[in-house]
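Apart from one protein chain that is not included, each protein chain of the complex appears where it belongs.
Letters A, B and C mark the chains in the order given here, with residues in each chain numbered from 1 onward.
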Amino acid sequence: MRCLKKASAKEGLELSDAPVPTPNEGEVLVRVTHAGICGTDVHIYNWDRWSQRRIKPPVITGHEFVGVVEEWGSEVDGLQKGQRVSAEGHIACGHCRYCRTGNAHICEKVRIIGIDRDGCFAEYLVVPQENIWPVDERIRNEHAAVFDPLGNAMHTVMSESVAGKTVLITGAGAIGLFAIPIARHMGAEKIIVSEPNESRRAIAEKLSPDLCIDTTKEDMLEVIHREVDPTGVDVLLEMSGHPKGFADGLRACRGGGTAVLLGIPAEPLAIDWAEDVIFKALKIVGVNGRRMFDTWYQSSRFLVQHGKEIDPILTHEFDFKDYEKGFDLLRKGQAGKVLLKV
Amino acid sequence: MRCLKKASAKEGLELSDAPVPTPNEGEVLVRVTHAGICGTDVHIYNWDRWSQRRIKPPVITGHEFVGVVEEWGSEVDGLQKGQRVSAEGHIACGHCRYCRTGNAHICEKVRIIGIDRDGCFAEYLVVPQENIWPVDERIRNEHAAVFDPLGNAMHTVMSESVAGKTVLITGAGAIGLFAIPIARHMGAEKIIVSEPNESRRAIAEKLSPDLCIDTTKEDMLEVIHREVDPTGVDVLLEMSGHPKGFADGLRACRGGGTAVLLGIPAEPLAIDWAEDVIFKALKIVGVNGRRMFDTWYQSSRFLVQHGKEIDPILTHEFDFKDYEKGFDLLRKGQAGKVLLKV
Amino acid sequence: MRCLKKASAKEGLELSDAPVPTPNEGEVLVRVTHAGICGTDVHIYNWDRWSQRRIKPPVITGHEFVGVVEEWGSEVDGLQKGQRVSAEGHIACGHCRYCRTGNAHICEKVRIIGIDRDGCFAEYLVVPQENIWPVDERIRNEHAAVFDPLGNAMHTVMSESVAGKTVLITGAGAIGLFAIPIARHMGAEKIIVSEPNESRRAIAEKLSPDLCIDTTKEDMLEVIHREVDPTGVDVLLEMSGHPKGFADGLRACRGGGTAVLLGIPAEPLAIDWAEDVIFKALKIVGVNGRRMFDTWYQSSRFLVQHGKEIDPILTHEFDFKDYEKGFDLLRKGQAGKVLLKV
Partner (left out) sequence: MRCLKKASAKEGLELSDAPVPTPNEGEVLVRVTHAGICGTDVHIYNWDRWSQRRIKPPVITGHEFVGVVEEWGSEVDGLQKGQRVSAEGHIACGHCRYCRTGNAHICEKVRIIGIDRDGCFAEYLVVPQENIWPVDERIRNEHAAVFDPLGNAMHTVMSESVAGKTVLITGAGAIGLFAIPIARHMGAEKIIVSEPNESRRAIAEKLSPDLCIDTTKEDMLEVIHREVDPTGVDVLLEMSGHPKGFADGLRACRGGGTAVLLGIPAEPLAIDWAEDVIFKALKIVGVNGRRMFDTWYQSSRFLVQHGKEIDPILTHEFDFKDYEKGFDLLRKGQAGKVLLKV
């Protein structure tokens, strides 16, 4: 089968051939139809510091996908050949305390497809049945392919009630963008987005946030204090991981507010804990992955009901063999979500 | 009347005379019998950077006390001359959104006794009736005098359920010390205290935590992973504000754990957000003051039931005129809580 | 001034004259412009069992209103003559444990305007400044007049997160009707209304719930299991107080769901606790009044943003002197909310 491989320890991915994998006991073989390129895939492509420590080539990359069930090993039941499925890419151990208490998303022995084992940038992949997510028939393939990053956004939004609240989203990468319609349908009263990149801001605008701040031209805090609330926003969804977005975002929260953090700072960052956290009784919530499987149920309902609203985020779709175009756009910051048709 | 005044913009406090204040409408005149010296009072004594910005001499300092009702202005009812009372020292505006929604502890226009208006290091002080806390007859004066700092500890412990959990307290100043018996009676399964200062650690030991770590000799994380739980503690109560206690404390939290922050770092501090907060889905809660008046009800019940357990923390009691001895001990880190008998 | 009085212990209200009241210390005199008729006012009109026990004639009735500040007593500040205001009608004691801990809505010594003291069916009324709610200039008078019942709906909806959930509202009286747009904007994924009365159902339909069940013709549970979810709804908002709505509503909740109860059953009701509550781990939340003043902030934001959506509920407006028409419609169940122009 065709696949995209990190073949060796250097920049780039390689379009190559590999044998179709065989599902073991409890595993399902899925024929991939659409896959999404994640920021993580771009890191792996770039062979940055994180990738060099984490990835052991050769490995087939990719973890966002939709496909159809092709075959399965023993001890799998309830599936049908041809059934559409996506899958949670975090394969939890099932035995640790986190897994046994409904917190598999922070399993300490987690293995991730496309990182620790072969992923979905291929015609076929195998995943354990526990990870399989049957796709509701009312959800289009292009939407089902992004269950994973949409789920990150869903998990972040659902980590604090946004009902009736003002919500600031710092960073309009794909996950930050998904958070806009999600936050609105989960009850946010006012949504403010901040993003320095023009292309991303243009996509954000199409999702009709109440305010979209160009941080290269305006001071975010000043705008928020003037146009939203002089005491700040109720909830921050930090999606940038960028030192400035991060620090300004915390500063923008009002007393008694909440900051939910998904964006990953590359380096340790200093903040003014006294003023920005302690005196104003801020709550901060770190978010990792997707809750298994609450997030998936929530995302599925959302896509059934409001799926078309994410269309402006799905900016590009390429044939599998043209993957370089997709990676190129993402590396230049000129795309929302890029899909590959396998 | 005798009082302790920050008379002018320099180090030290001055024992001086002042007229007995007159209670205005809605205010109560209290004859102080016992007062506690807070870390904040030491800052004011030292005339550090924070004090220089915040304090406008002359002002009578002090905000922890118990006394008896002497007299009151119009529009006050339900009190009796001679009745024992303490008081919440944060005088909230009553009109802002925080005050109107049960969050007066983060009122943006708060005025604090002993800081923004005359305090309790005096034979008499006046406070609004809303702030008065009638003292249960079963509570001794020495215990009632520390309702304020005990309340800080109570607010911190109650900011996250500790029932059945392992709890790390970084920093054994008076508030950290109070947190030990409080956390135990609120259900903590195991209490670990870390403190570099030997005098404070000696007091902590008397309160029988499960583990007391001398951070000058041992690596806190190593001890916790070895003797408590290889995945870390469930709850951190950060009481030191010290860069090392702070960073190590966060690192010591297990995945899905909670860090409650009361200690105030003097400078911005950097932490590894990716590893210490986001990937492990940590929750962080900033704590300011005492909830009005939930914290007071909780503290009152605690003192009635378990008051004697805080006795080891009340290390010194001096006559008012010997206040220098108290400040001296505290500046040297050789005392728990120092009381002044007025 | 003109006013509507429960003049004596019998059915009906009396249009009569009374002196304009004088605001005491801390009180505000408001000139009423619009008032709403509440179900409670209808009970008082009808002189039912509850009224006979609770009301001591003579008393001016009414508690839902908007008006303008006319004058005030001493110790009132920050208001301006002519400023538009509504008010929380529950006058809490301010001293009990509930009041001191942010739970004034369940103050045990509460006095209610229009019930325990003169109300708003009059050209003027006085209320304590603590209860005054300044009206945002973007809110129309007709909307500001219903802050009170809209607040009941808001408090009910906000008692459990509805984000992404299926929500059943049993009973489409005014409060049940208000709950429809509120639940939608607070994130409900699907809203189902059940109501036997045709007029009310007709109003509900105008608010576009996902499903509106005529319980005189269809079995509510069957419809829900067939068209919404075979396991039941996530959240019940019980607004009827009716034995059948109540029992069927609880039965309609899915395992792990929540039932929020605002409708007041006239008599004790039996339910199957084993099947309907315990085995399915249901959570039940009793709701009383409005949270002071969280609910008011939430309602204000809602009216600013989505006020026009409640227009179909405001079915009638009469001149003050034609109050009998309004009471007549409400007694026949032929109106949503009836306003009186004073």
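Operating definition for what follows: a contact is a pair of C-beta atoms (placed from the backbone, for glycine too) under 8 Å apart; a residue touches a chain by one contact, two chains touch by 3 or more.
Note that the structure is a prediction, hence the values are computed from the model and not measured.
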The one residue from C:Arg2, C:Lys206 or C:Lys280 touching the chain left out of view is C:Lys280
Missing-chain contact among C:Tyr98, C:Tyr297 or C:Phe318 belongs to C:Tyr98
Contact with the hidden chain, among C:Thr33, C:Gln83 or C:Asn288, goes to C:Asn288
Checked against the full complex, the residue among B:Ile115, B:Met158, B:Ile313 or B:Val338 that touches the missing chain is B:Met158
Against the hidden chain, chain C presents residues 97-98, 103, 105-106, 108, 231, 246, 255-256, 261-262, 264-266, 268-274, 277-288
Note that chain B touches the chain not displayed via residues 158, 161-164, 185-187, 189, 298, 301-302, 305
Hidden partner sits against chain A at residues 25-26, 75, 78, 95, 97, 100-103, 291-294, 296-297
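In this text, only the chains that are shown with their structure count from here on.
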So, in whole Å, the Cα centroid of chain A is separated from that of chain B by 42
Averaging C-alpha coordinates per chain, one finds the centres of chain A and chain C separated by a number of Å equal to 42
